[in-house]
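Just passing along the structure, written as structure tokens.
Certain chains of the assembly are absent from this excerpt, and the rest are unmoved.
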Amino acid sequence: MNKKIKAVVITPDNYKNKSNFPVLYILHGHSRNYATWITYAPSLKDMSDQYGIIMVCPDGNYSSWYLDSPLLPQWKYETYIANELVGWIDNSYKTIKDKGGRGITGLSMGGHGALYLAIRYQDVFGAVGSMSGGVDFRPFPEKWGIAEKLGAYNTHKENWDNHVVINMVSQIKPGLKLIIDCGIDDFFYPVNEALHSVLLANKIPHDYISRPGKHDWEYWGNAIYYQVLFMSRYFKMSEG
Amino acid sequence: MNKKIKAVVITPDNYKNKSNFPVLYILHGHSRNYATWITYAPSLKDMSDQYGIIMVCPDGNYSSWYLDSPLLPQWKYETYIANELVGWIDNSYKTIKDKGGRGITGLSMGGHGALYLAIRYQDVFGAVGSMSGGVDFRPFPEKWGIAEKLGAYNTHKENWDNHVVINMVSQIKPGLKLIIDCGIDDFFYPVNEALHSVLLANKIPHDYISRPGKHDWEYWGNAIYYQVLFMSRYFKMSEG
């Protein structure tokens, strides 16, 4: 995209002593920005040190949904994250430059975004997580600026059908590692339960966690620990 | 379609005494034909009498999946059932000639077919049922002649994604009445559970029944009673 977009990059404390680090991309939710994760979950720094993972918190705009809009040609957040940002990070940091060293996760809009991007770029990301993800946003046609990117739901259902993660399971290839969680009092709980059912029926391996909790930072401040643990185990196994 | 296709038509015993009857279309499963339903479930005749419903058992070929094939131009079972057959029945019998007097149900391939047709022709059918339906057949890419109609799964995923009922929920408009059932030991149970979850998450009203049983006539011979009851209640309410 032809504009400057900020990102937070966290390097582990032993960054100088080793040559190649795995990278975890962590996407924020609607109406937030690149600084939100490190502000609300400063424990990311400790996890980065503990597991030796570079963490990248991109900016997904107020409501990008991390996709390339079929209506707005200049709206290319999918391309930005999966191509431009990953390329820039790989050039600028001592990263493992293959999918065995790249994971992506996020919360809410960013949970959907992480799954959407990982499924469409399975050569780029080897593991993907979603916290409280909006994995099917068709039940919420008026919310969160989605209609701006995809068209009004009533008139552009095909766009919506083609962009919700729950309709993309046939594209998941063996090898992609998935961890999906949601709080039972979250308004996205039913769509996560549905995604879990569809994945089960289609025999797509995935970790699925339901927990007490709502759509808030009390939930995500806890959930992120399990997401990072999952990613650290994936990175370790990929190293062999 | 440019060929003769047979169908069984059951008229209620009071057919001569009344002027307009609702019609229930009942679709058979893979490798069966128009005569299968009346052979295995002769109780249909009693139900027709009891509820005053005309029943039509079309022929869906050995493995039509009741769709118009995007690969084989002459394969037009969707058009045949929803247009040609319905038109012919309405011309030939004393039917209620609107969706308030038309329901469609079926088993297995026919359960998927009924949902597929009802969702695509909501002006034709007002109520739809599925027994042990193959409502997501992507987990079975090699089976039942589907690849012949849609292309091999690996190379034609988009065709498959566009034809499985589980991906069509956004097309369901308020008003369509749905009843979906499956036996817990059926190989289609997980996909029916998944469809149920997706319908719940998308707030689409539907009756959902799980029962003891497998993919066999012991199951369907029982299930059809509940399907016909559901339809009879729909027809009665439509009459007002």
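By written order: A and B. Residues from 1 in each chain.
One rule holds for everything that comes next: contacts are C-beta pairs under 8 Å (C-beta built on N, C-alpha and C of every residue); 3 or more make two chains touch, one makes a residue touch a chain.
Here the structure is a predicted model, which is why all the values come from computation and not from measurement.
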| item | value |
| --- | --- |
| Identical protein chains in the complete assembly, only 2 of which are shown | 4 |
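Definition applied: only the chains that are shown with their structure count from here on.
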| item | value |
| --- | --- |
| Size of the rotation, in steps of 5 degrees, that lays the CA trace of chain A over chain B | 180 |
| Separation of chain A from chain B, taking each centre as the mean of its C-alpha atoms, in whole Å | 39 |
| Interfacial residue positions of chain A with respect to chain B in the complex | 136, 138-139, 157, 160-161, 166-167, 169-171, 190-191, 193-194, 196-198, 200-203 |
